[in-house]
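For this view, one protein chain was removed and the others were kept in their places.
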Amino acid sequence: MAQTPIDAPVRRTLRVKPTTIEDKIFFGISTAAAYSSVVLLLLIMVFLGARALPTFEEQGIVEFVFGTGWQAANEPPQFSIGPMLWGSVLVALIGVTLAVPMAISLAYFIQFMAPKPIARATTVLVDLLAAIPSVIIGLWGLAVFSPVGAHWGQMLNDSLGFIPIFSNTAENFLRTPFIAGFVVAVMIVPIIASITREIFSQIDDDLIKASVALGANRESTFRKVILPVSASGIVGGVLLGLARALGETVAIFFVLNLIFDDFNWFRIISPEGGAIASLILSKFGEASETEISALLAAGVVLFILTLIINTIASFIVAKAQPWRNR
Amino acid sequence: MSVEAVARPKFAEPWKKTNQRSKLIQIIASTVPIGIATAAWLFAGVDLIVSVLLVLLPLQLIAVGIAGFLLKGRRGVPDAALIVMTYFLGTFVMVLLVSVLWSVVEAGFAALSPQFIFQNNVYVTPTTGLEIGGVGHAVIGTLLVVGLSTLVTVPLGVATGVYLTETRGKSRGVIRVLLQAIAGLPSVVAGLFVYSMLIVTGVSAYAGWLGSLALVPLMLPTVARVTEESLRLVPQELRNGALGLGAPSWRAFLMVTLPAAKSGVVTAILLGVARVIGETAPLLTTTFAANNTSINVFDGGLATLPTYIYNYVSLGFDTSIQRAWGAALVLLILVGILFGAARYVSRPKSLKAKKKKEKR
Partner (left out) sequence: MTIDQFQLEAKDINVWFGERQVLKDVSLQFPSNKVTALIGPSGCGKSTFIRTLNRMHELIPSAGLAGSVLLDGQDIYEEAVDPSTVRLRVGMVFQKPNPFPTMSIKENVISGLKLSGRKNEISDDLVENSLKRASMWNESKDRLDEPALSLSGGQQQRLCIARSLAMNPEVLLMDEPCSALDPGSTRRIEETILELKESMTIVIVTHNMQQAQRVADKTAFFLAEDNQPGYVVEFGETQQVFGMPVDPRTNDYVNGHFG
């Protein structure tokens, strides 16, 4: 029997659109607000780019980013952020290197070793410490830690000074990348510890039980079960801390000597270093128009660096989701 | 056989049995290294950090490692190392963090007095003793500047969060990415942006409201993101319930979703404020710190707590640094209040329900 052709069903578009006046206003307001936020933020980015552009043109991007020297008074003025850029990175690296082992230990202690009341109290304390404004930590760094850090630097130099990383040409050990890095570490440890602890607490308890039931000791369970499952989340948290460290201004400004003409690649207990954020802070007050453009350009470079790191962090954290959604 | 429950005997944890030998081993392993290290520090004049790192740590690792081996065999050694390192690093970092808190409290307390909290610094020179002058003007300045920021950011941020969760707008993805990007804006760059756009061009002189403006991009992503997350946590069933009863979207939102997410949104706001209340760099580039009390955010100098701290630290005199500590303590107290409020607001719902029941 011939089949009567059946019309394929016509797909109707389902639209979720506000119909009443009130709804239109509701959606309208929230959309307007969201778009305003966007406009505001885009404005910032565009403006920064525009004002920074002359500097990139005059100095040449490569020369600006990787060269040395900051001579505003020269004719023509010469601006390069090389030592500052590397300095930011160096201080941030020192900070992260010091902070990560401490933060993970703290998180492990809270989640897997401490009795409940102590775990709770420590968690509150760590969360509170994450909220301490960085200027206060900078003050502590300057007034309390600097002499201690300088003392340690001196001892390192006395005993291990032959190793380039611990060499020192000046006679004092204050205002060094080491001290700045240490202060930054104190700042980001609570952040990383909080995130790591959160990740540890979300690990499926069944996995730990499975590991224990197989006869694992504490260290095996940590190294082979807990860490692999938490790895991407922890890395994401570390990168977030790193981005924060790069943007840190005042605290570093208090405890670091800025040297514009030379790269300090690795002499961490020597009083020479740099940081872009501190550069901006130190120069903006009496800056001429061109110098301001240069400072903005430096800010743009720093911003781009933090953007890249934040993007990588989000990517890594997103990749970690499959474990958690199971 | 009777199945009445029997009271739990005093010793019901056989896995915790330890004999004299293992107790002794554990005690020796934990205390001997500390004793040796303390002796080295106090009597042999070894520097503290050296005795901790080079004497205590290795000795403790060895001692606890041996104890682990004696008590649990080969598998006990890595466990011992893990435990020692965890305690070691954890204690080290807690000492540092508590040191920060303690310094602020100790040094700040010395400067604190009713006069310090309420007076301003009109008659104060860098070397004036602490009997005169205070942070009153800075506290007011901070409240004004941050308050203004909050006034602008909260509606924007919350509404953006609403847009991201409650609507089907096509730009949601883009907006999220943009918010994430701006969250990485270094605070000093935000300040420099306002400086070069409005001060250098002559639109305005240094003023409080410029500082508020600079704080907005720093606060906005936090408020929007946390609002979005709390709204997201509201189960769809709740919304469906309201919509199913015929309520229009806006009513469903205002009467069902928002109240359910209320504590989350309040937390978002508090966290946003806590984030910027201590920001220094953006204020340094946009405001001019004055010694008198002013409530004019649109003109003239306005001191804020972070800039106060910065300025007095930069002066370098003993008295000025003391003032800085005092201001730091006041700032810390403010942050603590915000933090406590955020925790109170976001406490588990079961506790809130219990408290309500008890009231009746």
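Read from first to last, the chains carry the letters A and B; within each, the first residue is number 1.
Simple rule for what comes next: a contact is a pair of C-beta atoms (placed from the backbone, for glycine too) under 8 Å apart; a residue touches a chain by one contact, two chains touch by 3 or more.
Bear in mind the structure is a predicted one, so any value in this text is a computation, not a measurement.
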Mind listing the chain A residues that contact the chain we can't see here?
116, 204, 206-207, 209-217, 220-221, 224-225, 228-229, 231, 322-323, 326
Chain not shown, touching residues in chain B:
1, 3-9, 12-15, 17-19, 72-75
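To be clear about the criterion, only the chains that are shown with their structure count from here on.
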Geometric centre distance via CA averages, chain B-chain A, whole Å
16
How about chain A: which of its residues touch chain B in the complex?
16, 18, 20, 22-23, 25-27, 29-38, 40-42, 44-45, 47-48, 51, 101-103, 105-106, 108-109, 113, 122, 124-129, 131-140, 142-144, 151-152, 155, 186, 189-190, 193, 217-220, 222, 243, 246-247, 249-250, 254, 276-277, 280-281, 284, 289, 292, 295-296, 299-300, 302-303, 306-307, 309-310, 314
Under the touch definition given earlier, write down the residues of chain B that touch chain A in their complex.
47, 49-50, 72, 75-76, 78-79, 81-83, 85-90, 92-94, 96-97, 99-101, 103-104, 107, 155-157, 159-160, 162-164, 166-169, 171, 174-175, 178-190, 192-193, 195-197, 200, 216-217, 220, 224, 248-251, 253, 274, 277-281, 284-285, 306, 309-310, 313, 321, 324-325, 328, 331-332, 335-336, 338-339, 343
